[in-house]
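Removed from the display is one protein chain of the complex; every other protein chain stays in position.
Here the chain labels run A and B in written order, and each chain numbers its own residues starting at 1.
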Amino acid sequence: MTIGAEQRLREMGITLPAPPKPLGAYVPAVQAGNLLFLSGALPMEGGVPKFRGRIGAALTLEDGRNATRLAALNALALAKQHLGSLDKVSRVVRLTVSLLTTPEFGDHPKVADAASELFAEVFGADEASTRMVSGVASLPAGACVVVEIVLST
Amino acid sequence: MTIGAEQRLREMGITLPAPPKPLGAYVPAVQAGNLLFLSGALPMEGGVPKFRGRIGAALTLEDGRNATRLAALNALALAKQHLGSLDKVSRVVRLTVSLLTTPEFGDHPKVADAASELFAEVFGADEASTRMVSGVASLPAGACVVVEIVLST
Partner (left out) sequence: MTIGAEQRLREMGITLPAPPKPLGAYVPAVQAGNLLFLSGALPMEGGVPKFRGRIGAALTLEDGRNATRLAALNALALAKQHLGSLDKVSRVVRLTVSLLTTPEFGDHPKVADAASELFAEVFGADEASTRMVSGVASLPAGACVVVEIVLST
């Protein structure tokens, strides 16, 4: 019998943060057919972005990974808020990780893996997503990462 | 009886710009199932981008909002060109706003709201989209914003 995402979260002792409130006139999630589009999620903790600054300068690669995992947890909190239960998620179809980095930074995959590894823990390593990662010039509230996912249900 | 998007546009006195011509070998819109993917729309007026430069430097936040609303109007013009009528739009599923900003800029949500607020006026505030916003390093023709939408029909 397959173990669901909610049971996996419990077994690993992962507590999702409170779903972040939208920062403007948008909604956290919209379902279209069997795809669930989620808004971009920042590394929010207690209503403010926890990691600010550029990866490769003020922030280390490990800071970037911690921020990316936190942003991914925020994305899951949004998905759970919309669906009621993460057991309704069939798969993470697409993961976009946008990182605030120095111009010379090139280790984006190692940072983005912090999100991919979380999703592997929650949804199973056999069901990895596609991924797109890039370095951006600026982000809302000076956050160092935004994570955007499209799920299938 | 529900008021449609076309009637809302008329009542608010909003005139869509001429749909911008593609800047290369692509098309404005492709339908896949009930999703309509639109190409990125710049703040075009009379065939040239109206707002050029970085938000936070040459351009103010208010300039950025005006540019973002104009780009969103261009996106709606593309959708109408493809569909014949915006009444065929069920919802804006996903809105991506990419802004040309200074490195320190952090008020992306206020700028992106200019697009979200336009869509609320046209399609109703109860049907807001998901949203992803980030700061980019450069944009075609020096424009300060590109708006990309995915609609459901």
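Simple rule for what comes next: a residue touches a chain if its C-beta (ideal position, glycine included) is under 8 Å from a C-beta of that chain, and two chains touch if they have at least 3 such contacts.
Fair warning: this is a prediction, and the values are worked out from it, not measured in the lab.
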item: Residue in contact with the excluded chain [from A:16, A:120 or A:141]; value: A:120
item: For chain A, the residues touching the chain missing from this view; value: 33-35, 91, 93-95, 99-110, 112-113, 116-117, 120, 125, 128-137, 150, 152
item: Absent chain, residues of chain B that touch it; value: 22-30, 32-33, 35, 37-40, 96, 98, 136-142, 146, 148
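Basically, only the chains that are shown with their structure count from here on.
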item: Size of the rotation, in steps of 5 degrees, that lays the CA trace of chain A over chain B; value: 120
item: Between chain B and chain A, distance of the C-alpha-averaged centres to the nearest whole Å; value: 25
